[in-house]
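One chain of protein is taken out of this complex; the other chains stay put.
Let's look at subunit A:
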Amino acid sequence: MSAANAAPITATDSLTQALKANIIPNQEYLLQGSVLDSAVEVLLHRLRGLCDNVDAGPETFDDQEVCFSLRDPNQQAAPLMLRVRKALDARDMPFQLRYIGQPDLGDKNRPTVVRSSLDIACSGMLIEFLNELGCRIEFEYSVKGYMFRKGRMKITVAKVFKISQSAMPPEPISQSYLVELSVLAPTGQDAIAEDMRAFADQLRPLVQLDKIDYKRLGHMPS
């Protein structure tokens, strides 16, 4: 207590300082693709050859994600989207609250999508808190698959499931696995994007990792 009186550094102060020093990894560099169920074993095999964390076999994960939206009472601005993720296979892990900004595709010279991303670990009270705040659930899904690491890069190969109403087994969205290659980095570290592109090239033609603008796809009659 006395130490706090001597140097009244609040959490806000240290956060502002960290922001100024540009050490907060708040940018996500992202490439996305998919692989058919029939070829996923080949891809996993290749990733085991390329990645760092494969000594004890590939790391698995089984998460559930709920996407909340917080609408402006005046209905003017686009709703703010917040995502809550919970590990179903490791229940002692905290919930993850995540904000993802608008994806910026840039021109064709930019190797990856860049979007702002803020993650924070939360307790189980989170969902109640968000509800009290006026957030409402937009959609939810579960995602189950494998996670690989290569340096700062994270590669996930996962199946996306609809959450089913009854006791029926969850229904997969498609006959493919979603493949994502991402790096969280502070603003301006564009060099990592080149590394990602190089890594993505090594997975070709098995998977085609690309910049994908889901905002534009959403309007397409597919």
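One rule holds in what follows: a residue touches a chain if its C-beta (ideal position, glycine included) is under 8 Å from a C-beta of that chain, and two chains touch if they have at least 3 such contacts; residues count from 1.
Just so it is clear, contacts and distances are computed from a predicted model.
**Q** One chain isn't displayed here; going by UniProt, is it "Mediator of RNA polymerase II transcription subunit 8", "Actin-related protein 2/3 complex subunit 5", "Serine/threonine-protein kinase BLUS1" or "Heat shock 70 kDa protein 8"?
**A** Its UniProt record gives the name "Mediator of RNA polymerase II transcription subunit 8".
**Q** Of A:D13, A:D52, A:E128 or A:E194, which sits in contact with the chain we cannot see?
**A** With A:D13, A:D52, A:E128 or A:E194 as choices, the missing chain is touched by A:E128.
**Q** Where the complex has a chain not shown, which of A:C51, A:I155 or A:L206 is the residue touching it?
**A** With A:C51, A:I155 or A:L206 as choices, the missing chain is touched by A:L206.
**Q** Of the residues A:L15, A:V42, A:A121 or A:A198, which one touches the chain left out of the display?
**A** Among A:L15, A:V42, A:A121 or A:A198, only A:V42 touches the chain that is not shown.
**Q** Which parts of subunit A face the unshown chain closely enough to count as touching?
**A** 8, 32-36, 38-39, 42-43, 64, 66-67, 70-71, 73, 86, 88, 91, 124, 127-128, 131-134, 136-141, 143, 160, 162-167, 173-176, 178, 205-208, 210, 212, 214-215, 217-218, 220, 222
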